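Take a look at the following structure, please.
Every protein chain but one is kept in place in this view of the complex.
So that you can tell them apart, the chains are marked A and B in the order they are listed, and the count of residues begins at 1 in each.
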Amino acid sequence: MITKSRLNRTQLIALLLPGLLLFAAFTVYPIIRLFWMSLCDMSFSSMLTQPFNGIENYKEVFQDQTFWTVFVNSIVYTLITVPGQMAIGLFTAILLNGIKRFSVTFRVINYLPVVTSWVIASLVFRYIFNTEGLLNYFLWKVVGITSSNIRWLDTRWGGISVAMILGIWKGIGWNMVIFLAALQQVPQDLYEASEIDGCGAWGKFVHVTLPGIKGTILFALIELTIGGFNVFTSIKMITGGKPAHQTDTLLTWMYYKAFSTGKFGYAAALSFVMAFSLGLLAIVQFRMMRNRDN
Amino acid sequence: MKSLNGAKIRGMILRYFLLALGTVIFTLPMIYMISTSLRPNGALYEYPPRFFPKWEALTLENYGYILNQSKFYVNFLNSAFVSLSTITLAAAVSSAMAFVLGKFKLKVNKLIFGFIILTMIIPGTTMIVPQFELATKLNLVNQLWGLIPFYVAWVIPFSTFMIKGFMENIPGEIMEASWIDGASVWTVYTRIALPLASPAIASVSIFNFLTAWEEYPWANTVINDTSKRTLPIAIAGFFGQHQFTQWGYVFAMSVLTLIPVVLIFILCQKFFVQGLTAGSVKG
Partner (left out) sequence: MRTRTKLLAALLACLMILTVGSAFAEGETVTINFWHHYSAQSAENETLMNVLIPAFEAENPGIKVNAVSHEWAELHDKVLVSAKSNALPDVARCDIAWLPEFQKMGILVALDEEMPDFAEVSGKLLDSAMSTSVIGGHNYALALNTNSKIVFYNKTMLEEAGVQVPTTMDEWVEAVKKLSGENANGQQVWGWNEPALAGWNICPFIWSFGGSLTNEDQTVATGYINGPATVKAVETFAELVKEGGITGFNSGDIPMTDGFGTGRYAMMLEGPWKSAELAGAYPDVAYGTAPIPAGEGGSISVLGGEDIAMFNSANKEAAWKFMQFMTSEFAETEMDKCGQIPVNKAALESETVKAADYAPFIEAIQTAKARPTVAAWSEMDNDLTVAMTAVVTGEKTAQEAMDELAAKWDELLK
């Protein structure tokens, strides 16, 4: 590469520094601070002094019934939306990969939900899934598969389902684009070879396509898992956690604890548990990716 | 041979049919939003509910209200100011970092890159409590421009990661020649690396724009003044007020908010795909 003598250190540092400083101050420092806050008694009543509190906050988190409710909600949300959007996205990509005309048109239209903002999309879904809304009318009075209005937004799993449908709807386009790119990199001759071996469409998919896009699948898995636990705006807009925090997720509950009740220590502990477990999960997934490369 | 062709044609028809069906389902919510924004507020609980409003009931009054009476322009300019500042700053600092990380072998590279990957793993909202405390200490609460450093810091990891990948692929010979001519690091960065990496920077900037344009939780937490609210807070605020919701206004404002985003997306569709796939295929 470049010889040491040529290396102008000051200029290199000058290039690195602005970004590094911003990054360190507004992202790295808060992560460290988060950990410290989780060990302190921080609430509205202890605004000035923030005494060290050991693992009390963590105890409070794990002994809190609502924590386990919202924890399960987040897990279910992730377990359903991640495979859901990946499967539909991949399927759409396979369909698109085989056509020539209108390919770009389909791609652009199917990507539109991704660029729609969460606030807007959530409100649209809330409106559609209203008890008196269009969907219930359609299901009941037009198609006739239900015999009353379904209370989509009013129950724990109803509300979460609407958020999950929104999550899948909004995520398909992203999956479609990255899987389409991956599919185009699978060598064509592999398909031809498998055809000679007598593989049908399903056989080709299992033996050629899937192994060929394994890397992309793992990449999507990591990104989407993080995204799944990051769900916030849709829940806040669609149910607001109602009824009685039954539809809250980890982050909306954390936010409620911090900004409505002032339990900043509790919120920090909850956040840290979340960040830490996701970090571990991602490292495992990264390892898997690296093993594949070797 | 003939039967094979028949099967192929049938397969094609099936493909197009499924795609068309999927497209219809994908777009229904958006079409319903537009159609709702075009009917009078009183007709929202009409019976039976309609997907399309009656022709004679079509009205632009919701748009008229938003454009005349609400603070839409202020919110719009606020969002534009924050988003554009964010992408400009992010492009500058991330490309510089990516250039150094991708083209020089420094001892700190691994450490920096490790942190970058680490922060990409942690969901942004988990840090909202310490970030709020930080904003308080720095007096950035209820400051429109105070949003910018946070947004920039959030997008730095992803932006640097993407641009770095692109920088690494710039052939070494191009730079080698400049070094021999005695060019400085700065010159090589601005004259060679930046222009060559511009497609990557462009695609990253589009994503950053979207991030800042639609960001809700943070802006809602730190901004108080009505005149400093960005579009997402304004829309959400419309919705939360009181015991009746003017869905017509909400959706008219939503449509107006989406227009620039959709325009940018359609105009820059190529960059989008590039940006997305660069990250995923390389892994």
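Criterion: a contact is a pair of C-beta atoms (placed from the backbone, for glycine too) under 8 Å apart; a residue touches a chain by one contact, two chains touch by 3 or more.
Here the structure is a predicted model, which means the values were calculated and not measured.
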{"item": "Contact residue for the chain not shown (choose from A:Y191, A:F205 or A:F259)", "value": "A:F259"}
{"item": "Absent-chain contact - pick from A:V61, A:L153 or A:A269", "value": "A:L153"}
{"item": "Options A:V70, A:I109 or A:I238, residue touching the unrepresented chain", "value": "A:I238"}
{"item": "Residue, one of A:T27, A:N57, A:N130 or A:S271, that touches the chain absent here", "value": "A:N130"}
{"item": "Hidden partner interface residues of subunit B, rising order", "value": "41-42, 44-45, 47-48, 74, 77-78, 80-81, 84-85, 132-133, 135-136, 141-142, 144-145, 221, 224-227, 237-238, 240-246, 249, 267"}
{"item": "Absent chain, residues of subunit A that touch it", "value": "44-45, 47, 126, 129-133, 149, 151-154, 159, 238-240, 242-246, 259-262"}
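Convention: only the chains that are shown with their structure count from here on.
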{"item": "Averaged-CA centre spacing for the pair subunit B and subunit A, given as whole angstrom", "value": "16"}
{"item": "Subunit B to subunit A touching residues, read off their complex", "value": "11-12, 15-16, 18-19, 22-23, 26-27, 29-30, 32-33, 36, 45, 48-49, 51, 92-94, 96-97, 99-100, 103-106, 112, 115-116, 118-134, 149-150, 152-154, 156-157, 160, 172, 175-176, 179, 184-186, 189, 210, 213-214, 216-217, 221, 232, 235-236, 239, 247, 250-251, 254, 257-258, 261-262, 265-266, 269, 272-273, 276-277, 279-281, 283"}
{"item": "Footprint of subunit B on subunit A - complex, ascending", "value": "1-3, 6-8, 11-12, 14-16, 18-20, 22-23, 25-31, 33-34, 37, 92, 95-96, 98-99, 102, 104, 106-113, 115-121, 123-125, 127-128, 132-134, 137, 141, 169, 172-174, 177-178, 181-182, 185, 215-216, 218-220, 222, 226-227, 229-230, 232-233, 236-237, 251, 254-255, 258-259, 264, 267-268, 271-272, 274-275, 278-279, 282, 289, 293"}
